[in-house]
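Heads up, one of the protein chains got dropped from this complex, but the rest are sitting where they should.
Each chain gets a letter, A, B and C, in the order it is written, and its residues are counted from 1.
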Amino acid sequence: MGALQLVHDVIDSQLVDRHQEKIGRVDELLLELEAGKPPRVATIVIGGGARARRVGRWMHACHRAVHALFGQRVEHESRVPFDAVRCIADTIELDVEGDALDSMHVEHWLATHVIGRIPGASGERK
Amino acid sequence: MSGRTVALSDLLGRVVRDATGRKIGRIEELNAEISLEHGASDYVVTHFSVGRSRWFDIVATGNFVQPLVRRVTRATGYHRYEIPWDWMDLADPARPRVLRREEELPRGS
Amino acid sequence: MVQPAASHTTHARLALVALLVGSACGSPPPLDKQLGTLASWTATMQLAKERHGAGAITGTYATQLRDRADEAFQQASTTIGGSARTRADSGYAAAALDSLRGAIRQLEAEIGS
Partner (left out) sequence: MKKWGELALGVVTSIGGFLEVGSIATSAQGGAEFGYQLAWVLLLGTLSLAILMEMTGRLAAVSKRTYADLLRERFGYRFFVLPLVAVFVVSLLVLTSEVGGVSIALQMATGVDFRWWAIPTVLVGWFLLWRGNFSVVEQGTAMLGLVAISFAVGALVLHPTWPTLGRALLPSLPAHDRARYWYLAISMLGASISPYLYLFYSAGAIEDDWTIEHLGVNRITAGLGNVFGGGLAIAALVTAALVLAPRGIKVDRYEQIALVLATPLGRAGFVLFIMTLFITCFGSTLEIVLAIAYLLAQGFGWSWSENLKPGKDARFSTSYTVLILLAALPIVAGMDPLSLTNISMVVTAASLPVTVIPLFVLMNDGDILNTHVNGWASNLALVVIALFSLALLVAALPLQLLGGG
C-alpha cells in the first residue's frame, strides 16, 4: 500500500468484509483536519444518506423524505475507521464482520422478513 | 484526536483560489500516503491535484491514448497543479485557498 | 453559481416540449391518415379471411383480429366526421367505413362457416 489517489482508488470502490462478502461501496470518505498536520484519512462511510448528499441537496432531501415515508427515524449508516482497511486492489477489503455493520440493516431485514419467508431461499448455491 | 472532520465530496470540485484571489481550478484528486510520523497505518493527504476540467482529467489519468493527451495538453497549455497539503488553507472547506501565488505552484504532468 | 444558466435552458426545454405537444395533440388525425387506417384494416380482414379459408390461422385468432378491426371501425366512425371538410371528403369517409364493415362481415361469415 503505497501512494493512494483517494478519488481514483478509494471512493466508490467495492467493499468486502473479512469473509470476502460484498458489503457496499465507499460512499463517502471523512478526513480529519488538525492545525499543523496533514489531513488524515479517517473514516469510510457506507450508507444511502452519504451517497444522496453527494448528488446534491435535493437528492438528500428526497432521501430523507423516503425515509420518513417508511417511518425510519435512524439512518442505517456505517462508519468504519480507515485503519480497518486490509487491502486495496480492485476491491477494498475491510477487517470487519459484514453482518455486524449497521449499513447491512436492509439486507438482513429483507433476508429475514421477506426473502427468508419464501420457500427455497436458503442454502449456498443453486 | 481532536480536530474538524470534512467529507471528501465536500472538497471535490471546489474552486481553489491562490494568494491573490485568482481562480486556479478545482480540486480533483487528493493524494495520500502512509504517514511516517503517526502510527503505522495512518494515511494522510500529501497533496491536492487542482485542475480545470474534470472530464479531461478523468480521460487523461487513465493512460488514455497518451500521445494524443500529451499533444492536446501541449497545444492548449492545459495543466494541473499539484499543491502540497501545507500550502492549502482549508479553514473554510467550501472556499479552499492556496497560500502561494499561482506562478509558484508546481505543475503536474 | 450555474443556477441562472441552468434554469434558462430548463425553461427553453419546457417551452419546446409544450410547443411540440400542442402542435401534435391539437387536431384530430387528418383524413388521409384515417382513410389509410381503415384501408389497412379492410385488407387485414381480407387476408385473415383468405388465411382462415386455407386453414392457416385458427378461428380464435381470426376472431381477435375481427375485434381489433371492430375497434378501429368504431373509433374511425366517431372521429372521421370531424376530419372531413368537404362533401367529397365525407363521401370517401363513408365509402371507407362501408368497405371495412363489409370486410368484417365477410370474415365473420368465414369464421362462422
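Just so we're on the same page, contacts are C-beta pairs under 8 Å (C-beta built on N, C-alpha and C of every residue); 3 or more make two chains touch, one makes a residue touch a chain.
Remember, it's a predicted structure, so these values are computed and weren't measured experimentally.
Novice: Tell me, which residues in chain A touch the chain that this view leaves out?
Specialist: 7, 11-15, 21-25, 27, 46, 51, 54-55, 59, 90, 106-108, 110-111, 114-116, 118, 120-126
Novice: What chain C residues would touch the chain not displayed?
Specialist: Those residues of chain C that touch the unshown chain are 17, 20-21, 23-24, 29, 33, 36-37, 39-41, 43-44, 46-48, 51, 54-58, 60-61, 63-65, 68, 72.
Going forward, only the chains that are shown with their structure count from here on.
Novice: Line, ring, star, complete or other: which describes how these chains touch one another?
Specialist: Looks like something else, not a line, ring, star or complete graph.
Novice: Which chain pair has the highest count of C-beta pairs that touch?
Specialist: Ranked by contacting C-beta pairs, first place goes to A-B.
Novice: Hey, how far is the Cα centre of chain A from the one of chain C, in Å?
Specialist: The mean C-alpha positions of chain A and chain C differ by 54 Å.
Novice: If you average the CA atoms of chain B and of chain C, how many Å lie between those two points?
Specialist: 62
Novice: Among the residues of chain C, pick out those that touch two or more other chains and give their numbers.
Specialist: Answer for chain C, listing residues that touch two or more other chains: there are none.
Novice: Which residues does chain B have that touch at least 2 chains other than itself?
Specialist: None at all.
Novice: Which stretch or stretches of chain A touch chain B in the complex?
Specialist: 1-8, 11, 28-35, 37-43, 45, 50, 53-54, 82-83, 85
Novice: Quick check: in the complex, which residue numbers of chain B touch chain A?
Specialist: Per the touch definition, chain B meets chain A at residues 1-9, 11-12, 28-35, 38, 41-46, 61, 85-86, 90.
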